[in-house]
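Would you mind keeping the following structure in view while I ask a few things?
The other protein chains are all here in position, but one chain of the complex has been omitted.
For subunit A:
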Amino acid sequence: MADLNAVEIRNVSKIFGFGEFAFAAVNDTSVAIRQNEFFTLLGPSGCGKTTLLRLIAGFEFPTSGEILLNGENIAAMPPFKRPVNTVFQSYALFPHMTVAENIGFGLQMLGRPKAEIQARVAEMLKLVRMEELRGRRTSQISGGQQQRVALARALAPQPKVLLLDEPLSALDYKLRKDMQIELKRLQAETGITFIFVTHDQEEALTMSDRVAVMSAGRILQVGSPREIYDAPTDRFVADFIGETNFLKGRVVSTENGIAEVDTGVAGHIAAALPTGFSPDGEVTVVLRPEHAMLCPPDAMGECQMTGTLENVVYFGTDTHYHVVLSDGVTPFTLREQNKPMQAARFAQGDRVGISVEANAARVLRN
């Protein structure tokens, strides 16, 4: 079974409404999620990530396409027959049951013997560190505790895949950080495939083995957090994750996957090409703000580009410089880490030079 994908989405579309009101929440999407993977669907609200999750859970049925679970097509199977459990955004804990009854519900519905249910519930309570609260009603525990119960309830029946629908969005910052670590631990301990939906790029980058970035019902790029951040192939991905500078230019020459791009105002930049992509003519080059730096004032002549400092924003750990390049229109942002007791080096209106780190620039597919 190890060679089978945990979940495979094949050309799945989900269209809501009819006629002129028809709206494709998921649009001809295919993706394969591996066994024991922490897989994240990342995208802005309304991009179709939750619909895709609901299609896997069985709360919605695809308009077309196949959903395979360990190789078996489950697209038409009702949710109560799918060996998949969900942690809901609102937790959806049963208010008329205790913590322990909530956790045992799935096993009870599966008709497992009482002794097994009790043992499993105890094990789950221990796993999420909630042993003392087993007899409480779900209305008598805090949001973070409800979150743990929802997790334990979904994990108790030992699903093949655990689906998590923005489970951390209702928690405050500190609790969210704790739960991120907790979720990683649970995934490692249980060895269950997690499919995690979030609009929070930081959450996606810190927790996932792989991330799929979605927009308008389509998956734009799938890769490890590092690939997604360092090597975005798509304009939307580059823009959605982190801050990015976009520079338009013409390809002058291509060699070993590196293109020399003439960007005009920013000069010639060597930019890496996405694999299997060899463009000529107009391209867009992306450059992360932390991969550029301000030149010392006495070395302006050797800089990659020059511009006027529009704005300086102090962030504590670093300072953001918003520059308009020398053509007077192209914006460029760069970020420098602050040193201890450093005085502000530049002020608004200063002419500045910008240099760029080697291997930092990339060409986008579109």
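By our rule, a contact is a pair of C-beta atoms (placed from the backbone, for glycine too) under 8 Å apart; a residue touches a chain by one contact, two chains touch by 3 or more; residues count from 1.
As a convention for this text, contacts and distances are computed from a predicted model.
The subunit not displayed here is recorded in UniProt as "ABC transporter permease", chosen from "RNA polymerase sigma-70 factor (ECF subfamily)", "ABC transporter permease", "Molybdopterin synthase sulfur carrier subunit" or "4Fe-4S ferredoxin-type domain-containing protein".
The residue touching the chain not shown here, chosen from A:22, A:76, A:109 or A:252, is A:109.
The hidden chain makes contact, of the residues A:86, A:146 or A:263, with A:86.
Where subunit A meets the missing chain, the touching residues are 57-59, 78-81, 84-86, 88, 90, 92-96, 105-106, 109-110, 137, 139, 153-154, 157.
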